[in-house]
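The structure follows.
Of the protein chains in this complex, one is absent; all others appear in place.
For chain A:
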Amino acid sequence: MKKSSTTLSYVTTKDFRNGVRFQWRKAFILAENELKAIRNNKPLLVNAFFNPILYLVFFMAGLRGMAGDIQIGNGVEIDFLMFTLPGIFMMLVISLMGHTVYRSTIDKRWGLLGYKFMNGISPLAYVSGLIVYPFLVFIGQTFLLAGLSFFYGLQYSLIHLLLTILMGMVAIVFWCCIGIIITTRVNDYHQRDMVLGLLQLPLLFTAPAFYAIESAPSYIQMIASFNPVTYQVTAIRSIFIGYPDFTMICITVLISTGALLLAILLIRKAELVSREH
């Protein structure tokens, strides 16, 4: 509306969402808020803490005696536990997607998404805020698991461990963004829970998380080639054991970047008034 007859100058509500810019401060406030929310969700905390440890101590350590060493692609043989520990890291990465799903669901269902955006949270700040908790859990758990693995005689360099954590965080970006994408696109939460429930285990079991893909039946190998976990776990493992596979690392970085961009795009266009049912 041109206001030729007055000195008043106007903006329209259509300018509101377009005017939002990324601010570190807002992302920090959001992250702080997320950590407070987690404090009140003790089952999630307990689950995130114990599950990977239980897998390592009871499942993988138990299988180790039966499995022996595993030969990886470049002819190198490694201890079964050394092979599967990155698989447990990856399992942790995927499980952390659940956090972003339930938090972004609350935002969408109860109208907080609109409240946050209208307060200047940009889509990138929103994703950043939601990812902080998964990052912290992953870092903490990886150190804990790595520490425990010493008791089983595993040896690796600290640098490799730190780079593994970094690679894991790249994978977390991918899965958390997938969680946000699912939340923005699916309005029926029963359908969403079903998708997530069906997704997690098959993703891990159709990728070389706990076994060498070369020894799997050909149909699993074919499915694995379409499974992002295949690339991510291979990248993480290659760094962890000290033989970095740059092709897998690049693919992992690329798909995470793609998921991040898609999540930002979809959040930017997301409806701010819920039609959830």
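One rule holds for everything that comes next: a contact is a pair of C-beta atoms (placed from the backbone, for glycine too) under 8 Å apart; a residue touches a chain by one contact, two chains touch by 3 or more; residues count from 1.
Keep in mind that, in the parts below, contacts and distances are computed from a predicted model.
Remark: of the listed names "NADH-quinone oxidoreductase subunit J", "3-(3-hydroxy-phenyl)propionate/3-hydroxycinnamic acid hydroxylase", "sulfate adenylyltransferase" or "ABC transporter ATP-binding protein", the one matching the undisplayed chain in UniProt is "ABC transporter ATP-binding protein". Among A:L63, A:V253 or A:L272, only A:L272 touches the chain that is left out of the view. Only one of A:L112, A:L148 or A:L162 touches the absent chain when the whole complex is considered: A:L112.
Against the chain not displayed here, chain A makes contact via residues 1-6, 8-21, 26, 29, 33, 36-38, 40-41, 106, 110-112, 114-116, 118-121, 272-273.
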